[in-house]
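Notes follow once the structure below has been shown.
Every protein chain of the complex appears in place save one, which is left out.
All chains are identified by letter, namely A and B, in their written order; residue positions are counted from 1 within each chain.
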Amino acid sequence: MACAHTPTCPLFSLFTMKSSLKVWQDHYCMDKFEECNRFQLAHSGERVPPNMLPNGRSLQARSP
Amino acid sequence: MNGALRRHLLMGAAGLALGVTVSAAGLSDWGEVHRMFSLGLGGGAPGRESLRLLLGFGGAVLLAMAGFRLLARHDQIPVKPIRAGTISGALLFGAGWALTGACPAAALVQLGEGKAAALATLAGILAGAWLHEKARRRFHWSRHSCVD
Partner (left out) sequence: MTGFLPWWATALALGTLTVGYWLSVRRPLGVSGVLARFTRVGEELDFDRGVAAVNDGDQAALEEELLALTREAFGHVGDDRAEAAQAVPVAAAPGGLAPTGVMEPATPATAAGRSCAPVPPLGAHLTFLATLVAGGALVALARGSWGAGLGPDFTALVAAGPASLGVLAGGGLLVGFGTSLCGGCSAGHGLTGTGRLMPGSLLSTGAFFAAAVATTLLLAWRVG
């Protein structure tokens, strides 16, 4: 079963862009979405940080 | 940074305009707010003077209605649905507003007007918001979609 948040999740569309990122989709969005940190946060009514990955790690993006 | 500076200037202009309006309108004046909520029934001579803020607020709502309809008809503005805390929260707020004479904006404006007592009101408002956040997490109330 797929995650109900796929139409609005910005990371889902991002993961579609590169085939090497599809593993995220296969593992979380299309399968174990209940383990996705973003899903869990959204489900409990909290804000989801835009830089948070499904496994809870955060993109830090050092300034150039 | 350019974008950040623009944002500060924009928010600063908005804050200043709102602050001046609230103060000039008397929305930060305890007596004026009290007369507004008296509906002309008590606390001062009834008549147009005691209905001034009531008419002002009502007129502003009508104007905003027309403005949104004319200028922002298709805009995607976040919605405000009825929720579990809508009535209870609003009742608490109304009682607090009538006691302190200050809605959140007015408490800050009063501070600017040099009304030192507003510090107590402001401290109370921050404590109340903090307490709500604690309770919200404790009892798993969901967050309002919109921050402001």
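The rule is short, and it goes like this: contacts are C-beta pairs under 8 Å (C-beta built on N, C-alpha and C of every residue); 3 or more make two chains touch, one makes a residue touch a chain.
Nothing here was measured: the structure is a model prediction, and the numbers come from that model.
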* Structure fact -> Where subunit B meets the left-out chain, the residues are 4, 7-8, 10-26, 28-32, 34, 37-39, 41-43, 48-49, 51-53, 55-65, 67-68, 71-83, 85-105, 107-118, 120-133, 136, 144, 146-148
* To do: Tell me where the left-out chain touches subunit A, residue by residue.
  => 7-11, 13-14, 17-21, 23-24, 27, 47, 49-53, 55, 57-64
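FYI, only the chains that are shown with their structure count from here on.
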* Would you kindly tell me how far, in whole Å, the mean C-alpha position of subunit B lies from that of subunit A? => 37
* To do: Could you pull out which subunit A residues touch subunit B in their complex?
  => 44-47
* Asked: Considering the complex alone, what residue numbers of subunit B touch subunit A?
  -> 140-143
